[in-house]
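As you look at this complex, bear in mind that one protein chain is not there, while each of the others sits in place.
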Amino acid sequence: MDTFLQVTAYGLLQGGLLALVAVGFSLVWGIMNIVNLSHGAFVILGAYIAWEMQSWFGLDPFLGMFVSAAVLFCIGYVIQRYLINLIVNGPVFITLLLTFGINMIFIQSMNLIFTADFRSIQTSYGSNSLKIGAIHIPVVRLLAFLLAILISFALVAFVKRTRTGLSIMATGMDRGAARLMGIRARHVYAITFAISAALAGMAGTMIATIETFDPAKAGKFTLMAFVVAVLGGLGNLYGALVGGLLIGLVESWAGQYLSGTWVNGIAFLVLIIVLIFRPNGLVGKAFYAARVEL
Amino acid sequence: MTTTPEVKISRNLLHTWIPSVVAVLAVIGALILKSHIPGGELRAVATIFMFIALSQAWNIIGGFAGYASFGQVVFFGMGGYFTAVVMLKYHFSFWVAMPLSGLFAAVFAMLIGLPLLKLKGHYFAIATLGVAEGMREVVINLPDLTGGGAGISVPIAGTFAKTQYLGDGGFYLLFLGLAIFSVGIGTLVSRNKFGYGLRAIHQNEDAAAAVGINTVRSKVMAYGLSAFMTGMVGASYVFQQVTIFPERLFDVEITVLMIMMVVIGGSGTVIGPLLGALGLQFISEYLREHFTSGHTFILGLIIILAVILIPQGLVNYIREGRRTKQYSLLTNIRRYRL
Partner (left out) sequence: MKKNSRSFVAVTAAIGLVMLGVNYAPVANAAGTLTVSIGASVPLTGSLAKEGLLTKEGYQFCQTKVNAVSLFTIGGKSIKLDITYQDDTSKPDLAAQNLSKFNDKGMKLILSSYGSANVNAQAAVVELNKQTMVDSGGADDNIFNKGYTRTFNVMSPASEYASSMVKAINDLARPKPVKFAFLSADDGFSKTVTAGGIKTAKALGFTTMDPQYFPNATSDVSAALNKIKADKPDVIIGSVHFVEGVALIKQSKELGVQPQSFAETVAPPILEFASTLGPLAENVLGSSQWTSTTKGRDKYFGTAANYATEFAAAFGHEATYHNAEATAACLAMVMSIEKAKSIDADKVQAALKSLNTMSFFGTIHFDSTGQNSSKPMSVIQIQKGKIITVWPRISAQAKMIWPYAK
C-alpha cells in the first residue's frame, strides 16, 4: 500500500511538471492554431536564464523564474509579431515549418553561447523531501506541481476576467469578427504567444531545478507538450493539467507494475486509445479540433 | 489555399508531351551523373532520391487527402525492421524482403488507419505520432526479435547473405528507382479519379461523401499506398546502412523533413515535393559540408525566409503568379499576413 501511494504521489508530481511544460503550448495551439515546434527550445532557454541568474547574482530559482518569464515574454512577442504573424493566413502546417526553423536557430545559438554542457540549478533545499508516514514528497517537485495548478487557474481567471484575456479568447473563436469589434488581432496574437513563451520559461526554471538540461533536450519537451496538450484536449485551459496528470500517473504506475522500459510505450498507447474513444481529447472542445485543415 | 485552379492547370499541361520528355531526360541525366561522381557523393545523391520518394509518399496522404500524418516515419521504421529481421533470421533475399516490407507497412497502415483516419486535423497528426513513438518502444522492448536498443545488422557477408551488398553505385540506382516509382505513382494518383476523390476529401469531407465518394475507403487506400512506398524506402535504407538502431529508424525528424519538403515545394502537387526534397536536401548537405559549426543556424534562417516569402509553397506560388500575373514577393507576404 505504501508503495502504491508513493508511486501515485510521485506520478502526480511528475504530471504537474509535464502540465507546466505543456500549458503554454496548449494555449497557443488552442487560440491561434499554431503548433509551436520551438516550445521546447523556449523551455531550455528559460532554464539557462535562470541558471545564469543564480550563478551571477545568486538568485533563487523561484525568483529567477520571473526573470526567465520576462525575457521570454519579450522574445515571444517579437517572434509572433514580426515573424509568425506574417504567415498566419497561409496553409496551417506552414507555422510548423516556421517554428521548426526558429527552433533550429535557437538550439544552435544555445549550443554556441552556453556550450552543450549539462547543467542543473543547485539549491540548498534541492532534493529534500517531506515525509508523510512512509511516503516521501520531494519539496521542489511539490512546489512545481503547485505552480502548475496555480498557473492553470490564473490563466483561466486572466482569460475570463480581464480585457486582454477576453480579447484573446474572442480572437481565438472568430478572428474576423474580433477585428470588426476593434480588437487589434496582431497585438493580441503577439501577447498570447508571449504569455506562452513566458510560461515555457517558468517551466524551464523548474526543470532546471529538478533535473538536468542541455540544448539537445528541447525536442523531448516539445514532444511531451504535444502529447499532453492533445491528450487533455484543445480549447480548454485545464486541458494541459488534465493531460499532464494522466500521463504522469500512467507512466509511474506502468514503471512500477509493468516494466521500467515500457513506460513510454504505455503512455503513447493511452494517448491513442483516448483519441480513438474521445477524438477531441479528455476535456477538449470539438470546435477547436474541427476547424483545422492543412 | 484552394486547389481548384491547380486541377485545371495540371489538366491543360499534363496532356502535353513536354513533361514526359523532361522526365526521361532527367532520368538519363541521373544515370550519366552516376558514372561521373565518386562513391561518397553517390551516397549523398542517393539520399536526395530517398527523400524524393519519401516526400512523394507523404504527399499522397498529407498533400492530396489533407491528413497530416505526423508519424509517417513509423512505416519507414517498420518496413526497415521487417527487412532486417527476415534477412537476418530467415535468410530472405533483399529483393523479396523489400516488397514484402512495403506490404507489411501498408497492411499495418490500413489497420491503424481504420480508427485513426476518423480523427481530424491535429488530432490525427498527434495520434499517428503516438503510433510512431509507441512502435519504437515496442521495437526496443522486443530484443530477441529486433535486437532492441543494441541494434540489428543485416548480413552482408558469409553464407546467410543471400543478396550481395549493392555498394554505393547500386544503392544510387535503387533509390533512383524508388524515386521514379514514387513520382510515377504520384502522377497517376494526381490524374485519376482516386486522386480527385482525395482532393475532394481534402477540401470538404462531408461534401465529398455526399457526391458519392467512399471517403473511408479512399482515405484508408491512400494511407496504405503511402505506407507501402515509405516501407520500401525504409527497407532499402536498412540494407544500405547495414546496422540500424530504433532511435534513428523511428526518428521524428525524418517525418518533419518529409513534411517540410512537401510544404516548401508545394503540397498536393507532384512536382512540388520533388523540388522540395531536391532543394532542401541539397542545401542542407552543402551547408553541413562547408559550415561545420554553423550549418544548422544557416539552414534555420533559410527555412524561415522561404516560409515567410512563399508560404504557399514554390509550385503553388508560381501557379498563383501565372494566374494573377503577380509575382511580387511583397504582395505575396501581404496576402498571407495577419
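When the chains are written out, they are named A and B in that same order, and each has its own residue count from 1.
Here, a residue touches a chain if its C-beta (ideal position, glycine included) is under 8 Å from a C-beta of that chain, and two chains touch if they have at least 3 such contacts.
Everything numeric here is computed off the predicted structure, so don't read it as measured data.
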The one of A:P61, A:G101, A:G201 or A:P215 in touch with the missing chain is A:P215
Across A:N85, A:S252 or A:N280, the one contacting the chain not displayed is A:S252
Absent-chain interface residues of chain A come out as 3, 6-7, 10, 14, 107-108, 111, 115-120, 122, 126-129, 131, 136, 138, 141, 210-212, 214-216, 251-252, 254-256, 259-261, 263-264
Touching the unshown chain, chain B contributes residues 9, 13-14, 18-19, 22-23, 25-26, 29-30, 33, 36-41, 43-45, 47, 137, 140, 147-151, 153, 156-157, 165, 167-168, 237, 241-245, 247-248, 251, 271, 274-275, 278-279, 282, 285-286, 288-289, 292-293, 295-296, 315, 318-319, 322
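In the analysis below, only the chains that are shown with their structure count from here on.
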Per the C-alpha means, the centres of chain A and chain B lie apart by a whole-Å value of 30
In their shared complex, chain B is touched by residues of chain A numbered 29, 35, 37, 83, 85-94, 96-98, 100-105, 107-109, 112, 185-186, 189, 219, 223, 226-227, 230, 234, 259, 261-262, 264-265, 268-269, 271-272, 275-276, 279-281, 289-294
Seen from chain B, its contact residues with chain A in the complex are 1, 62-63, 66-68, 115-116, 118-123, 126-127, 129-131, 133-134, 137-138, 140-141, 202, 252, 256, 259-260, 263-264, 267, 293-294, 296-297, 299-304, 307-308, 311-313, 333, 335-338
